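Got a structure for you, questions after.
Note that one protein chain of the assembly has been removed; the remaining protein chains are unaltered in position.
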Amino acid sequence: MADSPLVVEHQEGLHHQFVDRDQQRNAASLGMWLFLGTEVMFFGGMFCAYLIYRLWYYHEFAAGSRSLDIWLGTVNTAVLICSSLTVALGVRAAQMGKRRLLVLLLLLTLAFGLGFLGIKAVEWHDKFVEHHVPGASFSAEDLIEHYPQLHIDPSRTQIYFSLYFAMTGLHALHMVIGVGIFCYLTYYAWKGRYTPEYHTPVEIGGLYWHFVDLIWIYLFPLLYLIDRKPLT
Amino acid sequence: MATATIPVEREHYLNTDYGIRSWLLATDHKRIALLYLVTITLFFFIGGFFALLIRLELLTPAGDLVLADTYNKLFTMHGQVMIFFFLIPSIPAVLGNFLVPMMVGARDLAFPRINLLSWYLLVAAGLMMLHCIITGGVDSGWTFYTPFSTAFSNTKVIEAGLAIFIAGFSSILTGLNFVVTIHRMRAPGLTWSRLPLFIWAHYATSIIQLLGTPVLAITLLLVVFERAFHLGIFDPTRGGDPLLFQHLFWFYSHPAVYIMILPAMGVVAEIIPCFSRKRIFGYSAVAMSSIAIAVFGFLVWAHHMFVAGISLYSAMIFSILSYLVAVPSAIKVFNWTATMYKGSIHFDTPMLYAMGFIGLFTVGGLTGLFLAALGIDVHVTDTYFVIAHFHYIMVGGAVMGYLGGLHFWWPKISGRLYPEWLGKFAALTVFLGFNLTFFPQFILGYLGMPRRYWQYPPEFQVLNVLSTAGSTILAVGYVLPMIYFLWSMRYGKIADANPWGAAGLEWKTASPPPTVNFEEIPAVNWEAYNYDEIPAPEEVPVGR
Partner (left out) sequence: MSEPILSSKLYVGIWAVLMVLTVITATVAFVDMGRFNTVVALVIATLKALLVVLFFMHVKYASERLTKMVIVCSLFWLLILLFLSLADYRTRAASHV
């Protein structure tokens, strides 16, 4: 970095292009919110595809939805909500300068995040075993057998699962990135880098984590709860 | 670095550090701008090379230069390279990066390291694209329409798709940096209504980059997943809808054209007042038009799909909206022209490019309205009429704006003046070559010559020959500035801080600027374009 001799670093962690800490914090916050805005549009493309195909193939989507384990999905939703709590409490700990508490909460967040990914892996494995993975080995026979009342067209069932894997897969990828970010935060929190005056990375890392939770809050009903009515 | 006995050269961003590391690890927005300049110029010539081959093939009616499949690759890669690796970055990444912090009175962008990351992402994407090209290329058309791209093409769709996906993130991060910088880092007293229109244009562009590019990203990713993992979202045999791909693709790709033109409009809005020695006419109208274009631009995408199978009802909606989006552009053209009225016009090279922009953009824009009319579109869609239309805007508009901007700010960037007579000559060459290349294509399209065909009926040959002839003249016009800009860095006259007598904070600091941009951040208490207070430059700009 070409450092100019005219700039005097008088505040720890203040980058040279900013006038003061507040400007830097506001810039970082706005930057993260803008990035989350782009993520809304990124996932939004898949929500658009989901919307169109659900309108077209409602029965096939309903059958596909029923093939998911609703209790695993509910538990996973709860896990993410718990992780959002620990993140929010973690930011609070940073605001109050409580280093040990912050580290503990960040570690708990990581645990919840990894728990979510573990359950997700179990669900994907189930899909693989049931031949619901799109492609050559896909088979909707079991769905047609289980739900004759739904009158599913077998040639139309793959799309639901394609969207299921695309949406939960990209969500999981964002989760993995979140875990990576929080490993970084935990390490530097443990080293004592975050103080009540400077804990911006914890704040904006927290925003990212909450966003990943938000996506799941919508994925859960859209993928798992399409049609769970008792069948006659 | 310097001793006390010899007069020391003033420190500026170019001489502050030497060596490849100081450039490859630069976080100074001005250095990053130059890194981008080199990168996109390289891609411009690669894309231009494909264009040359296309025009050579089209010299004769028969398909006798290349195979049909090869021709498909040529127009595909011409489009992809020109759009994603030249036009989209061009003005924002080069001129925007260099000027946005200076124009708002800041020392750098909000996130300099992310700025450097943006460049590395473009380079990585570019290398991937080059690898794709060298190892066989892709033939799906730059539009990647399914199911050809997902199920039937035997070329490197995945690699090209991923390369553009990565380039998209470069674009998103640049937009993010600009929005935060413009909101949070303006100098004291610099209210929104005192900002140069270049900033308004880049702000609007950045909004499009932030909101639109992610949709392209997910769409290309879904195409890649379909090819790689057989997902089947766009596969008709499994219930997929090829039109869904087109909806998602054009949701970005139409606003993308505004990413390409808005910055050029911003450049023109700086050049016209300077070389008319007059305040811009209708500042608020021009500023608000930039925002209006950014917003309305998102409402018209299906005009690319009129004959693809969308419902007639939605086609009518999109047609009406497409007429609406032309209004803010027209407002800008009127305001630039009104600025020139009763101005003291100086026909320097930047002004030649700006005036050329106004004329050619108007032609391109008006022909867009022809295409927005459903009845006409049925006949001329997928013909050379469309190709002429978008080249008038992209090349006659955006590239002329880019070249005009390069010439206008060259003294600031390099501290040197380019040879003015050569600049004028090149500008005229570009203008003449451009019109000879693309005007015949309007006629060809109207007469029915389809696009993306590598052979054509013999009666179209004369117009095609004219077009190819024009393209060689155009190529000369493009190569000339490269040569004399490089020449000027060593032998050009030394420029002072403000050789054009222009308004704007960037002209209040030395040429080239110091690394920190301003010795002291200025406090702004004057309105933009205060040309009544700025004296016109001398006939011969004063050297140091």
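When the chains are written out, they are named A and B in that same order, and each has its own residue count from 1.
Assume a contact is a pair of C-beta atoms (placed from the backbone, for glycine too) under 8 Å apart; a residue touches a chain by one contact, two chains touch by 3 or more.
Note that the coordinates shown come from a computational prediction; the quantities given were computed from them, not determined experimentally.
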Interface residues of chain A (partner: the chain not displayed): 22, 26, 29-30, 33-34, 36-37, 40-41, 44-45, 47-48, 51-52, 55-56, 70-71, 73-74, 77-78, 81-82, 84-85, 87-89, 92, 95-96, 196-197, 203, 206-207, 210, 213-214, 217-218, 220-221, 224-230
Chain B residues that touch the omitted chain in the full complex: 183, 211, 215, 241, 243-244, 247, 251, 298-299, 301-302, 310-314, 317-318
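By definition in this document, only the chains that are shown with their structure count from here on.
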Mean-CA-position distance for chain B and chain A (Å): 35
In the complex, chain B residues that touch chain A: 13, 16-17, 22, 25-28, 31, 101, 106-112, 172, 176, 179-180, 183-185, 210-215, 217-219, 221-222, 225, 229-233, 237-241, 244, 247-248, 251, 514-516, 519
Footprint of chain B on chain A - complex, ascending: 1-2, 4, 6-7, 15-18, 23, 26-27, 30-31, 34-35, 37-39, 41-46, 48-49, 52-53, 56-57, 60, 134-136, 155-156, 158-159, 162-163, 165-166, 170
